[in-house]
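Following this message is one structure expressed as structure tokens.
A single protein chain has been removed from this complex, and every other one stays in its place.
The first chain written gets the first letter, and so on, giving A, B and C; residue counts start at 1 in each chain.
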Amino acid sequence: MNITVWNENVHERTEEHVREHYPDGIHGALAAALAGVGSVTTATQEQPSHGLPPEVLDRTDVLTWWGHAAHDEVDDAVVDRVQAAVLGGMGLVVLHSGHFAKIFKRLLGTSCTLRWRNEGERELVWTVAPSHPIAEGVPQPIVIESQEMYGEHFDIPAPDELVFVSSFAGGEVFRGGCCFRRGRGRIFYFSPGDQDYPVYHHPDIRRVIANAVRWAAPVGGRHPVPDASMSPRGWFG
Amino acid sequence: MNITVWNENVHERTEEHVREHYPDGIHGALAAALAGVGSVTTATQEQPSHGLPPEVLDRTDVLTWWGHAAHDEVDDAVVDRVQAAVLGGMGLVVLHSGHFAKIFKRLLGTSCTLRWRNEGERELVWTVAPSHPIAEGVPQPIVIESQEMYGEHFDIPAPDELVFVSSFAGGEVFRGGCCFRRGRGRIFYFSPGDQDYPVYHHPDIRRVIANAVRWAAPVGGRHPVPDASMSPRGWFG
Amino acid sequence: MNITVWNENVHERTEEHVREHYPDGIHGALAAALAGVGSVTTATQEQPSHGLPPEVLDRTDVLTWWGHAAHDEVDDAVVDRVQAAVLGGMGLVVLHSGHFAKIFKRLLGTSCTLRWRNEGERELVWTVAPSHPIAEGVPQPIVIESQEMYGEHFDIPAPDELVFVSSFAGGEVFRGGCCFRRGRGRIFYFSPGDQDYPVYHHPDIRRVIANAVRWAAPVGGRHPVPDASMSPRGWFG
Partner (left out) sequence: MNITVWNENVHERTEEHVREHYPDGIHGALAAALAGVGSVTTATQEQPSHGLPPEVLDRTDVLTWWGHAAHDEVDDAVVDRVQAAVLGGMGLVVLHSGHFAKIFKRLLGTSCTLRWRNEGERELVWTVAPSHPIAEGVPQPIVIESQEMYGEHFDIPAPDELVFVSSFAGGEVFRGGCCFRRGRGRIFYFSPGDQDYPVYHHPDIRRVIANAVRWAAPVGGRHPVPDASMSPRGWFG
């Protein structure tokens, strides 16, 4: 499996405390987490075509997406390409603040807004679908000592499968592990993770992301986005 | 609309502190909460046929169900009748410990187990489907100062619509407001409420239950449970 | 309820045989079908702002959409406005070839492609959710003597509720009655109807569209598209 880990890579270059958590960038931490799952390459926003030219997307089975500070600077042509790849079967794993990424809103059609508070409070990630492959081997609950709060209402379509629901020390809840299918592609949104906390070094979080990448891999290969097809009577023989 | 409020009515008759919360029984409190919604009658387990003979079910548009201590004593013939009524269009609103009622397990097919802890802790009820009619006029979140904890994993089929998710002071979460459709009938499960706490006097909880009863009312009237139908070619004209 | 019937209005102005079916335009036929449901106004693509300036959308409870020949000429600013209105609660009923409308693809995120064949063959519309309000009073099946074929695979997200499935004389099937919820808005896609056939004069089809408009009306009023909200700990009191 070919995995492309995409990162905006802004905070890591501009904020010392983020660099301490992620000396190799968030993309570096995620690439390490996925080393056993497939062949991993990374791409970042500052690269030409944001590191996602057609030839990269064409050979990608699953793309992970992390962005926060520079969503608006993502080129619409790249968003078009990623959307086409997903509809044709490429898996997409959107992480944390990626809920506001153009590609996520494009695929879901909603505002993807939520409540938030960055006070380093405890997050508990509860499995509500214990036999889902993305929850395999995950403790009930996952305990993250210090996290940004994301709370409802999260303005997404009802997920095709709801896998995890988080609670926070302040009392909020969040549908933080959601599966969607769009076209032939599988999409998983997973809320834990932030540039301010070492969440992507947490072994259970890494396990979930690895499971999600495996789950999101295309079934039956990649396909072009279908076009409307005039089908004469009896075309199927 | 004809509403029948069904109650096991065991705790109220045997425990003084429950009687203090519910001097007219839990059924009395619920009947008061639903007075503006339709014509309400009550039925209790100790009555002949548990108060649910065919003629009562036949004229019931929506049945609410509360039980806890005596689920096993509910007659299977009554469960059969209630199931047939639901499949034919009668609405069913199952409350709190009714998650273990025979009729609920019969309609859902799963064990309906959950975690629990009775320590009077704060429950917050979060709306995750803000435009759902059952959430109309409900604050975000509903705050219940003192409640029994119900926690995941709740072993139910994925609900057709998830309306509310609760969190508890101890950190657990629970899918406490769930819509299911079975046959022509609409089923709503709502977890807040317990004999040990005055939850059914809470105005927001009463609002939700009233909304749920309105939502669960049959569309297009009641029907017999369908039978397999031999349909000769061209039967539809 | 305020209903706005939107029509591209191209075929009616350029093709005599379409004008014979729809002397008042497809919008005229739909407005007549909805006369008993609410206060109906019509809007067409050739009008300024396509007849959908903010003040029209602001007072619209449910918008119906028919387009075919000129999807690409719909102004993106109008699509943005309609999307915002839907996310805030406005209902949207998308008809037939509207499957390729910018607003439909925007809200669903997929290609919305399908098979088609225009040979005037019999379509049967089967109800698979008989207690759904959109199916109320509808015969099983609806028989349309002469129709364009729309066939699977229809590249949409799995609908939140599937109400109708059509079959065609040539053997194809189509998920032609699909409910989606996006933000606070309800969306219904209904496939029967075409400029070449008098389908919008068929009493059962008119019944379905009237039911759909009633179903899609906003619950709890219209709201602005939500924004991310920083929520200090304890904000809910």
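Operating definition for what follows: a residue touches a chain if its C-beta (ideal position, glycine included) is under 8 Å from a C-beta of that chain, and two chains touch if they have at least 3 such contacts.
Here the structure is a predicted model, which is why all the values come from computation and not from measurement.
Engineer: Using the document's definition of touch, tell me which of B:Gly98, B:Gly171 or B:Pro218 contacts the absent chain.
Structural biologist: B:Gly171
Engineer: Among B:Pro23, B:Gly137, B:Pro157 or B:Pro203, which residue is in contact with the omitted chain in the full complex?
Structural biologist: Looking across B:Pro23, B:Gly137, B:Pro157 or B:Pro203, the contact with the absent chain belongs to B:Pro157.
Engineer: Have a look at B:Leu108, B:Leu124, B:Val138 or B:Val213 and name the one touching the chain we're not showing.
Structural biologist: Of the listed residues, the one touching the omitted chain is B:Leu108.
Engineer: Of the residues B:Arg19, B:Arg182 or B:Arg206, I need the one that contacts the missing chain.
Structural biologist: B:Arg182
Engineer: Spell out, residue by residue, where the missing chain touches chain B.
Structural biologist: 83, 87, 100, 106-111, 113-117, 119, 121, 149, 151, 153, 155, 157-158, 160, 170-172, 180-183, 225-234, 236
Engineer: List every residue of chain A that touches the chain not included in the displayed model.
Structural biologist: 89, 124, 129-133, 135-137, 140-141, 143, 160-161, 181, 183-186, 218-220, 236-237
Engineer: If you put the missing chain back, which residues of chain C would it touch?
Structural biologist: Residues in contact with the chain left out: 122, 124, 126-130, 140-141, 151-154, 158, 161-162, 165-167, 169, 171-173, 175.
Operating definition for what follows: only the chains that are shown with their structure count from here on.
Engineer: Which chains are shared contacts of chain B and chain C?
Structural biologist: Common neighbours, chain B/chain C: A.
Engineer: What are the two chains with the most C-beta pairs touching?
Structural biologist: The chain pair sharing the largest number of C-beta contacts is A-C.
Engineer: Using Cα averages as centroids, what's the distance between chain A and chain B in whole Å?
Structural biologist: Each chain's C-alpha centroid was found; their separation is 37 Å.
Engineer: With chain centres taken as the means of their Cα atoms, state the distance from chain A to chain C in Å.
Structural biologist: Chain centres of chain A and chain C, defined by C-alpha means, are spaced 32 Å apart.
Engineer: Counting only residues that touch at least two other chains, what does the list for chain C look like?
Structural biologist: 160, 181, 183, 236
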